[in-house]
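Here the complex is missing one protein chain, while the rest keep their positions.
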Amino acid sequence: MKILITGFDSFGGEKMNPSYESVKKLPDKILGWEVVKIEIPTVINKSMDKIVNNIKKIKPDVVICVGQAGGRSCITPEKIAININDFAIEDNEGNKVVGEKIQQEGDDGYFSTLPVNKIVEDLRKKGIPSDISYTAGTFVCNDVFYNLMYYVKKNKLNIRCGFIHIPFVFEQVVDKKNTSAMTLEMITKGLDNVIRTVIQNETDTKSNLGTIC
Amino acid sequence: MKILITGFDSFGGEKMNPSYESVKKLPDKILGWEVVKIEIPTVINKSMDKIVNNIKKIKPDVVICVGQAGGRSCITPEKIAININDFAIEDNEGNKVVGEKIQQEGDDGYFSTLPVNKIVEDLRKKGIPSDISYTAGTFVCNDVFYNLMYYVKKNKLNIRCGFIHIPFVFEQVVDKKNTSAMTLEMITKGLDNVIRTVIQNETDTKSNLGTIC
Amino acid sequence: MKILITGFDSFGGEKMNPSYESVKKLPDKILGWEVVKIEIPTVINKSMDKIVNNIKKIKPDVVICVGQAGGRSCITPEKIAININDFAIEDNEGNKVVGEKIQQEGDDGYFSTLPVNKIVEDLRKKGIPSDISYTAGTFVCNDVFYNLMYYVKKNKLNIRCGFIHIPFVFEQVVDKKNTSAMTLEMITKGLDNVIRTVIQNETDTKSNLGTIC
Partner (left out) sequence: MKILITGFDSFGGEKMNPSYESVKKLPDKILGWEVVKIEIPTVINKSMDKIVNNIKKIKPDVVICVGQAGGRSCITPEKIAININDFAIEDNEGNKVVGEKIQQEGDDGYFSTLPVNKIVEDLRKKGIPSDISYTAGTFVCNDVFYNLMYYVKKNKLNIRCGFIHIPFVFEQVVDKKNTSAMTLEMITKGLDNVIRTVIQNETDTKSNLGTIC
C-alpha cells in the first residue's frame, strides 16, 4: 500500500514553506506503507499537473496534500474543497484568478475523504493542538484540494484523499506581532500521526469509502 | 415581487438575538418589493419547517436568512452551505447533533445564489464593514442555510436565496474582552442595503441565475 | 468649573482621526461645567506645548486627552503613563524617537488621576463596551499623557487628568479583516459619559485627590 504526500514551495514573500520542509522529513515507511513525498509549485494548474502525473506513476491508495495557513495556531485537516478561485495575491508565476469557478462541471463543494474528526482526536491525544477547518481559502491550496477531489471522483478512482493545513514555524514569526507558530519537529510528528490515523482508518472502513465523518 | 427575510430568536445564553431584532426593523417595502419578515426558532427542523410554510404561503422571489456570528467584526454573506451538522452546544430545545449529514441525498455543499461579492462591495461603499465568509459553521445557521438551498434546488424553484451573518450588538459585549460588535442601527441599515443589492442584481441577471460570483 | 478635552489630528495614513471628531461633537456644557475642546497635532512636543498653553489660558480643573487605539474593541481609560518614547512609526512631522526617556527627572510611571474603574463601570451600565488599559503604547499618545501627568505634578497643580483611548470608527475598517470599530455617535456618547463620571467623582473626592483606584 502506498501514500502520496505533497508539500508546497514557498510563497507570499516567505523564505521557506514548512509544508514541504516537514513532508520531506517524514520516514519512507509508516506502518508498512510506502510514503512517497513530492514538492509541488505554488502555481495554479502546474501544481495539479504534477499531482496527476504522480498519481498515474505511483498509483497511491491515499493522497494527502499539505499547505501552510499562516496565522492558524494548530494543525487543521480541511473538511471541504470549494469550486472557486479568488486569489488575494499572485501565485508564484504571477497568476491572480479572481472570482472564477475551478471546474465548470464540478459540484460546489467536495468533502475530504480523510477521517478528519479522527485525525483531530488522535493529534490531541499526542499533545499536538488540532482542529477541523471548514475553509481552505480560495487560493492555490483550495484549488489543488478541489481539483484532487474532482479528479478522483470523475475518474472513479479508489483513492482516499484530502488536505491538511499547518501553521507557521517559529522562524517565520520572530518579529510578527501575536502570531502563532509551531516547531518543524512538532509539525512533522503531527503529519506522521495523521498518516497513521488515515492508514488505520483506511483498513477499518474500506467498505464504505466516503461516508466517514 | 416579494422577499422573505428571517431572523432567529436568541440562543447560547444571550438575552436577545440581533438577527431578528434588526430584521423586524426593516421597512415593509424596498425598491417596490414587498418585504416579509419572520422570526424562526433556533431549533433544528422547526426552523426550516417554518421557512417552508412561509415559502408556500408567500411565494417569495428571494429568501434571505439572517443569523448571528458572535465575534465577527462585520456583516458576512455566506458563500457556501455544507452537508453536515456538528453542534458544539444544544439548540433551544436541547438537540445536539454531532457529525451527521443533513440530507443523505444532498451534495456536500451548495453555493449561495445571492450576489455575495456585490453585497460586500456595496456595503463597504456605504461605510459598513463587510466580507465574504466561506463557513457558516455547523450549527443551526448552516443547517437552515443548507436545507433552504437543498429545498429550492430539489423542487426546482425559481427563488434566489442565501444566508447573512451579522456581529454582536454592543449591548452584548459590554464586558467581553476584545470582542467586536455593531449597533443595531448599522446592522439594520446593512440588511436594507443587502436587499437593495439583491433586488438590483435580480433584475440584471434573471436570465443566468446561479452563475454569479 | 472647567474641563479641557483634547483630540488628535489624523496620523499613520488614516484620513481622519475620530479622537478629535468625537471631542468636537461634545456639548459646551456638561452638568454645569464648561467643556473646552481643542485639537492637538500628532507631533511630539508641539502637542504638549499646545496643551500647556491652554492650561495656562483656561485654568481647567480637569484635563482629559483622547487618542485613537486602532484595533481595540472598546473605550479604554489608561491607568498609567510611562517614561519612554519608542516610536514604531514617524509622527506627523517625521520625528521617530526610539528608546528614549521622556523626562530625565521623571518617575518611571504615573497613574492617571481620573477614576478609571468608575469610568469603565459607568460606560458599561450605559451599554457602551469599556475596559481599563494598562498600556498607552510608546508613541505620541503616551508621550502626551506622560508629559501631562509630569507637568501637573511638577507644578503642583490641582488638576485631575488622564488619557482615554477610543477604537476605530467603522468608516476606517470597511475593508480591514477582523478589526473592531464603533460609531462616532457611540464614541461621543461615551466621552460625554466619561466627563459626567469624572465631574461626579471630582465633587465627591476633592479632598483626597490621587488616592482613587
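Residue numbering begins at 1 within each chain, and the chains themselves are lettered A, B and C in the order written.
Please note the rule applied: contacts are C-beta pairs under 8 Å (C-beta built on N, C-alpha and C of every residue); 3 or more make two chains touch, one makes a residue touch a chain.
The structure presented is a predicted model; accordingly, all values stated were derived computationally and were not measured.
The absent chain, not drawn in this view, touches the displayed chains A, C throughout the complex. Touch with the chain omitted from the figure is made, among C:Thr6, C:Ser22 or C:Thr138, by C:Thr138. Among C:Ile3, C:Met48, C:Val63 or C:Ile82, only C:Ile82 touches the chain that is left out of the view. In the full complex, chain A makes contact with the omitted chain through residues 72-74, 123-124, 127-131, 170-171, 173-183, 185-186. Seen across the whole complex, the unshown chain contacts chain C at 79-80, 82-84, 99, 107-111, 117, 134-135, 137-138, 213.
Keep this in mind: only the chains that are shown with their structure count from here on.
Shared contact partners of chain A and chain B: not a single chain qualifies. When every chain is represented by the mean of its C-alpha atoms, the one lying closest to the mean of all protein C-alpha atoms is B.
One inter-chain figure worth recording: chain A and chain B are separated by 30 Å, centre to centre, where each centre is the mean of the chain's CA atoms. Centres computed as Cα averages put chain B at a distance of 40 Å from chain C. Counting partners per residue, chain A has no residue that reaches two or more other chains.
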